[in-house]
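Before I ask anything, let me first share the structure, which is written out below as structure tokens.
One protein chain omitted, others in place.
Residue numbering begins at 1 within each chain, and the chains themselves are lettered A, B, C, D and E in the order written.
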Amino acid sequence: MTVLDPELRALLEATPVSTLSSALRKRGLGDVFIDGVAANRPGHRMVGTARTLRLLPFRADLFATHGGGFNAQKQAIDALGDGDVLVVDARGVREAGTIGDILVTRAKVRGAAGVVTDGAVRDAAQIAAIGLPVFSQSAHPAVLGRRHVPWEHDVPIACGGATVMPGDVIVGDDDGVIVIPAAVVAEVAADAAAQEREDAWVVEQVEAGNPIDGLFPPNAEWAARYRAATEHEEQR
Amino acid sequence: MTVLDPELRALLEATPVSTLSSALRKRGLGDVFIDGVAANRPGHRMVGTARTLRLLPFRADLFATHGGGFNAQKQAIDALGDGDVLVVDARGVREAGTIGDILVTRAKVRGAAGVVTDGAVRDAAQIAAIGLPVFSQSAHPAVLGRRHVPWEHDVPIACGGATVMPGDVIVGDDDGVIVIPAAVVAEVAADAAAQEREDAWVVEQVEAGNPIDGLFPPNAEWAARYRAATEHEEQR
Amino acid sequence: MTVLDPELRALLEATPVSTLSSALRKRGLGDVFIDGVAANRPGHRMVGTARTLRLLPFRADLFATHGGGFNAQKQAIDALGDGDVLVVDARGVREAGTIGDILVTRAKVRGAAGVVTDGAVRDAAQIAAIGLPVFSQSAHPAVLGRRHVPWEHDVPIACGGATVMPGDVIVGDDDGVIVIPAAVVAEVAADAAAQEREDAWVVEQVEAGNPIDGLFPPNAEWAARYRAATEHEEQR
Amino acid sequence: MTVLDPELRALLEATPVSTLSSALRKRGLGDVFIDGVAANRPGHRMVGTARTLRLLPFRADLFATHGGGFNAQKQAIDALGDGDVLVVDARGVREAGTIGDILVTRAKVRGAAGVVTDGAVRDAAQIAAIGLPVFSQSAHPAVLGRRHVPWEHDVPIACGGATVMPGDVIVGDDDGVIVIPAAVVAEVAADAAAQEREDAWVVEQVEAGNPIDGLFPPNAEWAARYRAATEHEEQR
Amino acid sequence: MTVLDPELRALLEATPVSTLSSALRKRGLGDVFIDGVAANRPGHRMVGTARTLRLLPFRADLFATHGGGFNAQKQAIDALGDGDVLVVDARGVREAGTIGDILVTRAKVRGAAGVVTDGAVRDAAQIAAIGLPVFSQSAHPAVLGRRHVPWEHDVPIACGGATVMPGDVIVGDDDGVIVIPAAVVAEVAADAAAQEREDAWVVEQVEAGNPIDGLFPPNAEWAARYRAATEHEEQR
Partner (left out) sequence: MTVLDPELRALLEATPVSTLSSALRKRGLGDVFIDGVAANRPGHRMVGTARTLRLLPFRADLFATHGGGFNAQKQAIDALGDGDVLVVDARGVREAGTIGDILVTRAKVRGAAGVVTDGAVRDAAQIAAIGLPVFSQSAHPAVLGRRHVPWEHDVPIACGGATVMPGDVIVGDDDGVIVIPAAVVAEVAADAAAQEREDAWVVEQVEAGNPIDGLFPPNAEWAARYRAATEHEEQR
């Protein structure tokens, strides 16, 4: 289900989420943030293609038919492919886990790139040891069935206030997680990488003692200097 | 889409939501509450069959394809039938309306029994004048498109922390709104009506000065008195 | 359990909660507010002596021993006396009722002056018809046992962020509910009544077109006029 | 400080806040909502020119210099003019009043059109009797000094998540309160009034049994009918 | 006050909180979570017997009699014994510390196994250096008296949404903190340890590339394989 060839993936892995979000914003895509989630390990970066899982609020009659056995949650996990990110719609509920160490292990074996849930994770310590990036709202020891019915997978969902479509590209780092519609991912990645190069050059100028005024955003003079520096670099 | 014949409907209309929820609880159905919503007019009672509308978080690219024209919200309204209650999954978002006076007017013309949204309503004053029971979290002047994309209708949804399936029975009063799975609605209504008769009799005993101790819940003596009073009444 | 003789009660009933709270504040008592509760009918005024009920979070093993029969909640109700206000510690939990129409009826028969709960009430419509002032956070159809174990009564509790001791005086109106320690209630009532007379006189001056500057708070000139007006009135 | 001539004021008073907000949205002004406030009486409508009051969090040393006497709050009130609406930045704090009956009386005498605060009001019952529209988050008996220092007036502020500039036009009804920048108020009012006429006509068609599909939003056929109906009306 | 012999303690220390909570759930004990607290150091594990401290909301008159000297908080600390966990009912209030480095030092000297508070801790950096596991909602520099009156110790309390009885067993790790009623702790620990062995075996199968379907939860074939593997192991 991926639109990510190795080159595009590499570009996204090298670009901060903040810069990617600015490139999305320039295209009118300002509501692409899965808010309220954080990586289980600082410094984790995650890039992948969205696969989705939709949980519904616990109801005894529906849990009886959909909760047990090889349910939608487990189907979603076994169906993950290389480079996929599983995104879980848990309605922001904190009081139950939505995934534990067994299923995260399976996700890693399947080659998944990560997991995002706006609910909690179980077995947080064990999951951290597995090494797969998992972004969640918090940890909680309770099983999913305390608050949820696993309902269906690979349908459009809401997660952390953002809509996620299967096939969207998901990128996460210490700033948070964003959703990039597949149709724009290549151009967004290219724009953001260019911006990142410029920002890095600006940081150098600031470190050298230059004031913000005129430099960021650049006036004509600083813009010319950046072009000159860039040309110089490209000639190398 | 209804399981409600006139007799069953009448029984539900005469029975408080609180008593119905107790009958559900006795069957292990304790998570049936659409929380955080209130009727636009105190004293409103609402009984009907669930039709559903699922909104997703606003995203510009998806709104472009799903937001305008005869969208899922408007399709849901035009498809309402006699005795239906439209239940809207708005993820508890307060900062935008999810229905306004034009669509509520249409719902009434179609014979709908009411509307429930865990988001806000627009045109609250005009809607109150229409007279159809509308349960919402609050009022807000903004259009739906400020926070939502109307996505699909007549699918399972979450509303106010409860799962609602199309075809469930929805009952609302000043205490709140509950969801009764269609499979149990007849027996729940019968049980609750019986409980309501007993509670009314208990209130009479309390008004006559009897203490709670032994009466509520009843010890053997008070249980016998109630049976005697009930038999007497049934013989009349 | 009352410290309220008829005269003191009448004084408190005639004095707004806002003015009483100012008199408490002058004595260093600034944290006396049961926040987040509202009367079931606008305009309700309530004055009485605190009796308390402490609920604990639901736990199945404890509910089995403390939840059923003539439990602490029902004991508290049967023990209410003339002019008492039952104050319920429900930890601000919205998702379950803490009292319903049968027990409120009993409270009224016992001569209670009202009920305050920082949880929800069941049977809100029926309770409104009974006429006893009931201040709560909201209404909810679920029974107490959904979230609580009734634990003990007439012990110190927390309610709406305030500590309530059995025997404190509780006063409520459309602004909210306050707790007056028994030791200071007489002097607080007297001070507040005097302040209320002055405020009413200030309102008259404002209605007559006088600016706030110098009048409220009063400079020497306006203070003198008030003294003159008051003396005049007292001589009548 | 007003931009509101009588005709424009009359137009705004006849137009729902929801429709005005749509006209603002068409101009790219989608963040104009003072959220979380409600009128002290259902049905209240309020139109006026913004005057502002900025409160800061309570700090004993600053309250000593700015809290007493003819402070910024009282200066703001005495400075109100005909048709002004006082908007108070209380940072959404619920635990203290920000205005009481004496100052609301003065505001009315000065000809003010209303008050909006994202904090609480004191003396809610007395204020309701005065009749001036007051939109607030809630009622609370405590004085302003419990949580605030009255700091300055007639400066840009935040209120309920919106920025309010002195001189903006403020309109409130049962849906909420919006801020209209002075530069666009005339055209926004005209557009919204036109939209309101069309919406009223649409409601009539819906009441006559027409489906939403094609009518709202209108297809070519319905658009033509509306133009015809409008021309007819204009010719009368 | 302990029910924890060394063997049982060792078993609990080796078993994740998530697995213990599943064993409690199988016994109908699903509401045993002290929510919203986290260990001051990732990886901390804590097992002990509950001792309790009940704080009430700050009120000047009650703080005058109960706040100073050798108050209930300090009595609770000096009374701690080997293997005890002090659990503090702070009503989820964030804006004040409930314990600082001096008292945590004393708790460690007394042999306590840890501290849990649903309020904040003071001196977070110093407490982390002491090494005793402390689970709290957050850190805050203010003294307890800013928001609380230390009231009594070793009574039933609410903490993080759970009821805690003195003598309950408290277990905490990176997933959170749970309460195990003393009456079931031995059987819960045994069940959970068995489950943990099975889960570890399942993880091995998943790491070996087996799909979730049929394995977790196990079908007849996988259940037989686990039994065989276990018997083999037991024979060693």
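To be clear about the criterion, contacts are C-beta pairs under 8 Å (C-beta built on N, C-alpha and C of every residue); 3 or more make two chains touch, one makes a residue touch a chain.
Predicted model, so just to flag it, every value in this text is computed and none were measured.
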{"item": "Omitted chain's touching partners, listed by label", "value": "A, D, E"}
{"item": "Omitted-chain contact residue, chosen from E:L55, E:I77 or E:V179", "value": "E:I77"}
{"item": "From D:A158, D:A186 or D:A229, residue that would touch the chain that is not displayed", "value": "D:A158"}
{"item": "Contact with the hidden chain (one of E:L4, E:L20 or E:L103)", "value": "E:L103"}
{"item": "Contact with the hidden chain (one of D:L56, D:A79, D:V109 or D:I130)", "value": "D:L56"}
{"item": "Contact footprint on chain D, counting only the chain that is left out", "value": "28-32, 56-62, 91, 149, 151, 156-158, 161-163, 165, 179, 181, 183-184"}
{"item": "Touching residues on chain E - with respect to the absent chain", "value": "68-70, 74-75, 77-78, 94-95, 97, 100-103, 105-106, 109, 122-126, 128, 139-143, 146"}
{"item": "Interface residues of chain A (partner: the chain not displayed)", "value": "16-18, 20-22, 25, 30, 33, 35-36, 42-43, 173-176, 178, 199, 202-203, 206-207, 209, 211-214, 216-217"}
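FYI, only the chains that are shown with their structure count from here on.
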{"item": "Contacts common to chain A and chain C (chain labels)", "value": "B, E"}
{"item": "Label of the chain whose CA centroid is most distant from the centroid of chain C", "value": "A"}
{"item": "Centroid-based (C-alpha) most distant chain relative to chain D", "value": "E"}
{"item": "Cα superposition angle of chain B on its copy chain D, in degrees to the nearest 5", "value": "120"}
{"item": "Whole-Å gap between the CA centroids of chain B and chain E", "value": "40"}
{"item": "Rounded Å distance, chain B centre to chain C centre (Cα mean)", "value": "32"}
{"item": "Junction residues of chain E, two or more chains touched", "value": "30"}
{"item": "Category of the chain touch graph - line, ring, star, complete, other", "value": "other"}
{"item": "Chains that touch, pairwise", "value": "A-B, A-E, B-C, B-D, C-D, C-E"}
